[in-house]
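Omission of a single protein chain aside, the complex is shown with its protein chains in their original locations.
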Amino acid sequence: MPKKRIITSSEAINEATIIAMKKDKNVYVIGEGVNDPKEIFGTTKNLKKIFGKKRVIETPISENGMTGLCIGSAMMGLKPIQVHQRVDFALLALEQIINNCAKAFFVSNSKHTVPIVIRLIIGRGWGQGPMHSQILDSLFAQIPGLKVIMPSMPRDFKGMMLSAIKDPNPVIVLEHRWLHNIKGSVPKKFYSQNINKPNKIKNGKDLTIVANGYNLLEVLEIQKILNSEGISFDLFDLNVIQPLNTDSIISSVKKTGRIIVIDSGFKNLGIGSEIVTRISENCLENLKSKPVRIGLPFMPTPSTRFLANNYYPNKKTILCAILDILKKGKNKIKLEKKLKNNIPIDVPDLSFKGPF
Amino acid sequence: MPKKRIITSSEAINEATIIAMKKDKNVYVIGEGVNDPKEIFGTTKNLKKIFGKKRVIETPISENGMTGLCIGSAMMGLKPIQVHQRVDFALLALEQIINNCAKAFFVSNSKHTVPIVIRLIIGRGWGQGPMHSQILDSLFAQIPGLKVIMPSMPRDFKGMMLSAIKDPNPVIVLEHRWLHNIKGSVPKKFYSQNINKPNKIKNGKDLTIVANGYNLLEVLEIQKILNSEGISFDLFDLNVIQPLNTDSIISSVKKTGRIIVIDSGFKNLGIGSEIVTRISENCLENLKSKPVRIGLPFMPTPSTRFLANNYYPNKKTILCAILDILKKGKNKIKLEKKLKNNIPIDVPDLSFKGPF
Amino acid sequence: MISNNNLKSLYKDILKIRIVEEGISDRYSEQEMRCPIHLSIGQEAIAVGVCKNLNDKDQIVSNHRCHAHYIAKGGDINKMINEFYGNSDGCTGGRGGSMHLFDQNKGVLSSVPIVSSAIPLGVGAGFYFKYNKQNNVAVIFLGDAAIEEGVFYESLNYAKILSLPILFVCENNLFSCFTDIKERQPKNLIKKISKTFDIKTSFLDGNDTINIFNKTKKIISEIKKNKQPQFILLDTFRMFEHCGPNKDDYLNYRNPKLIKKWDKNCPLKKMEKLLISKKILSLKQISDIKDKYKVKIDNIFKKCRKKKFKGPNLKEIKLYA
Partner (left out) sequence: MISNNNLKSLYKDILKIRIVEEGISDRYSEQEMRCPIHLSIGQEAIAVGVCKNLNDKDQIVSNHRCHAHYIAKGGDINKMINEFYGNSDGCTGGRGGSMHLFDQNKGVLSSVPIVSSAIPLGVGAGFYFKYNKQNNVAVIFLGDAAIEEGVFYESLNYAKILSLPILFVCENNLFSCFTDIKERQPKNLIKKISKTFDIKTSFLDGNDTINIFNKTKKIISEIKKNKQPQFILLDTFRMFEHCGPNKDDYLNYRNPKLIKKWDKNCPLKKMEKLLISKKILSLKQISDIKDKYKVKIDNIFKKCRKKKFKGPNLKEIKLYA
C-alpha cells in the first residue's frame, strides 16, 4: 500500500483547480483577489503562474456583472470557476444566480447548460460579524436548478471540486473558512466524487446523525466519548445539500428510530426542517423519539466573541443533544469533562491570530 | 348593524395607503409605476393627486438603489412604502434587503429601526413564466429581521397594510396578483390587525389545514363539499409568515391529530417543512397520520398553460389530499364532480384577457 | 454604397417582422396567445440594420422586447409563433413564452425579461470569443431604461477593461413603460455614459435602416479588428402599448406631436418610399411581396394555433442537465 499523502483542504482545492485547468482548456478562474498575494487563502496559488492572466482573471468589485459574464460564457461553452471571499459578497449577484444561472437550462428547453462553479467562502470567528459570516445554505438550496455542495474533508474538497467543475449544472460550493487548514489524506491523481447525495461515513445502531462542514468535524471529535459509553450511530455527511437526496437517511432512521440534524445555517427554515419533515412523511411510525434539530439561532451573527460564543453549536451542545435523545442525560456532567476545550470559540486553531 | 361595505383588495390597499399617508406625514410611496396610468393595478390610485409628487415618487429602474434609499430614509425616521410590480424585480435589491434592511436593528444595538413596507406582487397565469411569477416566500422568511406577511382577504389587505406601515420593523408584503380583484367586506375607518401570528379562521375536529394567499380561497371554496361529507377542520390563514408563530397550529394538531400545510411557494424547503418539523418536535405523539404538504414542484414556473396547469395546486389536489389523509379516498370521484371548474387555469377570472 | 439587393433584403426583413407583429396584434384577442407580449412595431430598423451585418456565429442578447431582434438575427419564426401559443414546438418548448426567445443555431443567445439582466450575459459571450480567439462579435440590445440598472455599468466596465468584442445597441424610445426618460435620468446621461468608460460611441437615427446598416457594418468590422467594445445609441419610438396588442395613446402619456412625428418616420414606410423612388421595386412588386409574406406568416399562425401540446409534461421535465 502506498504511503498516504497528507495535505490541507486549501491545498486540495488548489490541486483540483490545477488538474481541471490542465485537463480542460475551457476551465477558467475568476474573482476578486484570485491573483493577489493572499491567493484566496492559498486556494488559487500558482494559477496565474501556470495558466496566465487569460485564464486566471482578477476583477473589479462588481459581483453581479461578473456573475452574468460567467453565465454567458458558460452558455457558450466555457467552464468558469468563480470565487467570492465571503458568501456575503455574492448577495449582490443573486439576481443573476437566481434568474439566469439557475433557470437557463429550464427556460432554454434544456438546450443551454451553465457549467459554472461558484465558490463561496463562509466566514466565522475573529469578529466577522453580521455581514462577513452568513452561510445561506438554505437560501441557495431553495433555488431550483442550482446544485449546492459543502465539502468537509480534504479528500472531498478535491474530489467534489473536480466533479463540480465537470458537472454541466451550476454548482454552489460552500467552503467553510475553518476547514481550509484541516489536513487529511488526499490522492494525488485525478478522481471525482459523487455530488448527488449525502455521504454515509459511519455505521451504528442507536441514532442517525446528519451534519456537514465544520459541525461534522465536531461530531467526529466526540465520537470516542460516545463509543466509550457504548453509543454508536449512523453518521451522514450532508456534503451535498442540493439535490437533497434523503433516501439513505430515511432508511437509516427506519433502522435507528432517532435522528439529530445539525444545520450549518439557521435552524429555523433550514435544511434540517426539510429532512425532518421527510422523515415524518416517510417513517413516522419508526420514530422512537422526537427528531432533534441543532442550528444557528434566528438572528444575524454577532461580532464579539462574548456573543458568538453561544451563537454556534459546539461539541458540548451536540454531545448533550445526543445524550438527551438517548435518555442518558445523567451522564452529561461526567462526559462533558472529557471534552478538550482549550481553543477560544472565535478561532479555528491557536495559530490563527487575525485579522481576516 | 350598519350595512357592510364591499370593496376589492386593491381598493383596500389603496384605502390603507391613503389613510396612513393622511395620518402620518412621514409615510411616502415609491416605486416604478406608482404614478403611471395603471397605478399598480389600482393600488396607488389618486395618491399623486392627493399627496403630490413629493410623497408619491416615480423612480428609475434601479431596484437596489431605491431600496437603499428607502432604508436610509427609514433609519432617519421616514416610513417608505416601496412597490415592486413583481417579486422577481426585487431580486436585484436583495443585498440591501438582506444586509441593511434586515440587520440594521440588530447591528445598531437596537437603536436604528427600519419602518419600511416592501410590497411585492406575485405574478401568476397568462404565461408569466419563470421570471415573472416567483413567490420566494421562504427566501424572505429565512432572513432574520424581516417580517413577512401575505394577506388573503380584502379586510386583511387593509388592516395588515395599516399595521405594516405602523410597525417599526421592515415588513415584506407578498401580494398575490389574483387576489387584487377579490371583493369582500372592509370597514371604512382606520383599523389595524395583528401581524405577528397566523389567523385561525375556522374551527373543526377532523384535521388542521394551514394555507395562505390564493390557496386559502381554494380551501374555502371546497368547504361546503367537505361539510356535506361531515368533514370539519381547523383552518389557519398563514397570513403572517414571519414571525412564524406556530403555537396555535400546534395546539390545533394536538386536538385533530392531522395536518395539511399548503405552501404558496415550493413544497421543498418551504414554510410547510418548518411547520411540519415543529409539529413533530412538539406533538409527535398526537399525530394520527403522516403530515401532508402541498406546494409547488421544485422547478421554475413554466409559461405555457399546458404546463402551468399542473404546476399550481388547485381545488382538486387539495380536496384529494384531504380525503386521503382522512382515508376517504373512495369518495374522490363523486366529490370531484362537485367542483366547478369552468375557469381556465391561467386566469383569475373570465374578465381577465391579458396581457399582464 | 449599399447594393440594391441589400436594400431589398433589409426591406424584406423589416416587413417580415412587421407582419408577424401585426399578426400577433390582430389575433391576441382570441386569447390563444396567452403570454405577455411586447411588440416592436416602429423599432424594426435597429434590429434589422444591425443584425444584417452579423453571421450565425455572432451572438445577440435581448430583453422583454425581443421579437424583432430574434427575427432579424434569423431566428426561426415558426418556433417563435409556436412559443406564443404555448406549444411544445416553441423555441423554449412553451416554458418561457414571448420574453425568452432564443435560437441556438442562429446566435440568438438569450432574451431575459428582467431589465438589464441579459447585458452581462452578452459580455460573457464577448468574453468567450476573446478566450477562444474566435473572430466574432456579441451584440447586446438594450432599452433606455436598462441604463438605470447598476449591472449595466458593471458590464460596460468589464467589456472595456477586458477588451471584449462587444457592440452595445441602446434603443432609446424615450419611455420605460409609461415613464418619460426625463423623469428617470439626468439630461444626456444616455449620450455620455459609454464615452465615460472610454467606449467609442455613435449616435444614429433609429428609424433610418440604411444608415444603421452602413454605420454598423463599419463599426462591427472595427470591433472585430480592434477587439474593443463599441456603443451605438439610437433614437426610436414604439408605436404600440408597452405590453399588449393595442395602441394606448388615449392614455395621453406621450405627446401627440411626438407620436405624429415618429409615425411619419415609420421605418417600413420609409423603406418603401425609398425603394420606389430609387425604382428598385415598383408599387406592384411591393404589394406582391407583402401578400406573399402575409400568406406565409398567416399560415404559420394558423398551424400553430391548431397544434396540440406534446409534452414533456411537468413530471418529465428535468431540473438538471
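Note that the chains are named A, B and C in the order they appear, and that numbering of residues resets to 1 at the start of each chain.
As a working rule, a residue touches a chain if its C-beta (ideal position, glycine included) is under 8 Å from a C-beta of that chain, and two chains touch if they have at least 3 such contacts.
Keep in mind the model is a prediction, meaning the values are calculated, not measured.
Residue A:130 is the one among A:130, A:204, A:291 or A:313 that touches the chain missing from this view. Interface note: of A:52, A:230 or A:354, the residue touching the hidden chain in the full complex is A:354.
Per the touch definition above, the residue from B:71, B:186 or B:260 contacting the chain not shown is B:71.
Within the complete assembly, A:64 is the residue of A:64, A:138 or A:169 that touches the hidden chain. Mapped onto subunit B, the interface with the missing chain covers residues 28, 54, 57, 59-60, 62, 64-78, 95-96, 99-100, 104-113, 144-145, 147, 168-169, 243. As for the chain not pictured, it touches subunit A at residues 32-33, 36-38, 58-65, 88-89, 91-92, 126-132, 297-300, 302-307, 310-311, 346, 353-356. With the whole complex as reference, residues 148-154, 157, 160-161, 183-189, 192-193, 196-198 of subunit C touch the missing chain.
In this section, only the chains that are shown with their structure count from here on.
The central chain of the assembly on a C-alpha centroid basis is B.
Taking each chain's centre as the mean of its C-alpha atoms, the one that lies farthest from the centre of subunit A is C.
Taking each chain's centre as the mean of its C-alpha atoms, subunit A lies 43 Å from subunit C.
Multi-chain contact residues of subunit C, defined as those touching 2 or more other chains: 92, 95-96, 100, 112, 114, 117, 150-151, 317, 319.
Residues of subunit A in contact with at least two other chains: 95, 99, 106-107, 144-145.
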